[in-house]
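Structure in C-alpha cells, see below.
Entry: subunit A
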Amino acid sequence: MATDADAGPIRSTQLEPYPTDFTSWKFLAWMGPVFLAAFFGLWGVLAGNIPPFPPSASAEEVWQNYHDHRLAIMIGMTVCLSLTACYMAWGVAISQVMQRIEGPNGIWSKVEMMGATITCAPIMTACAIWATAAHEIDSITPQTAHMLYWFGWLLIDLAYLVTSFKIAGCSIVFMRDRRAKKLVPDAVSWWGWVTVASFFVVNAIPFVTTGPLAFNGVISFWIAFFTWFFWIPSMSYFIIKAVDRIKAEDAADGRRID
Partner candidate 1 sequence: MTLLRERATWVWIGLMMATCVTTWGLSKDAFNPTVAVVGIFLIAALKVRFVILDFMELRHAPVPVRMAFEVWVVAVAVIILGFWFATIAPG
Partner candidate 2 sequence: MDGVWVFIGADSVIFAILFLTFMQDRHADAAVFEASRQTLNADLGGLDTLILLTSSWLVALAVQAVKRDELNRAPRYLLGGVLTGLMFVASKSTEYGQKFAVGITPATDPFYMWYFTLTGIHLAHVLLGTGLLTFAWRRSRQRRFDSGNRAVLECVASFWHLVDLLWIVLFPLLYLMRMAS
C-alpha cells in the first residue's frame, strides 16, 4: 500500500516558500492542556460532573441538585463553554504536525482539524443546556430539570464518534512516521486506540440508569472519560516537543526560521 508516508518525512524543501510561524504553532499546541484543565476543573469538579449526579435520580432529586448548586454549576458550565474552543485551537496544532508526516494535503490531518472542531460543538451545547437548567431552576418543574439534565448527557456522550475519528487519524498518521525517533511515540498512538475502543460502549447510556453502562458507571464514565483525559496531555506533551523538533529540522535544511 503506497502512502505519502512511504516517501519519508516531509522536509521543508517540499513545502511552499513561506516561513513557518513556530511561535503561534507552539501557543496553539499548549491549548490542549488548557482545555483539559478547564474541562476537568470547571465542568468536572466545580459543576459536579466528576462523579456525575446519578442517572437513576428522580426528577425531584435532579431539581434539588440544580437548586442547591446553582451558582457553581452556572460558573462551571459557562466558563467551560468558552474555554472549550481551546480544543479546536489545539486540533489545528496537531493537524499541522500531522502534515509533516503525511504531506501538506494529507487526508487524516483534515479529519483531525474537523474532528477537534466538531468535538467542541456537543461539549459547548451541553454546557449551555446545563447552564440554562441552573439559571432557570426556580421557574422550571422537576420534570423539565430532569429532561435538561439528560439532554446534556445524551449529547455529550453520544457524539463520541466525532472524537473517535480524530483520535484514530492521529494514531494512524503518527504510527506511519518514518523518522528514526517518531514525533509522537507508538505508545501514545496505541493509547489512542485504547481510547477509541473505550468510547463505543457509551451507546448503551440511553437504556440504563444503573450498573457499569450507565452514564455514571465504571465503563461509560470512568473508563471512557479517563482514557481520553490521559490521551490529551500525552499527545500535548509530544506535540509541543514536535514543534521544536520540526523547527530544528527546518533549520538543518537551511530554511528561514522566523
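Here is the rule we use: a residue touches a chain if its C-beta (ideal position, glycine included) is under 8 Å from a C-beta of that chain, and two chains touch if they have at least 3 such contacts; residues count from 1.
These made the cut because all candidates are chains of the complex that A comes from, given by their letters.
Everything quoted here is computed from the prediction, not taken from an experiment.
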item: Selected neighbour of subunit A [touch, this complex] from 1 or 2; value: 2
item: Of subunit A, residues touching candidate 2 in the complex; value: 175, 185-187, 189-191, 193-194, 198, 201, 208, 210-213, 218-219, 222-223, 227
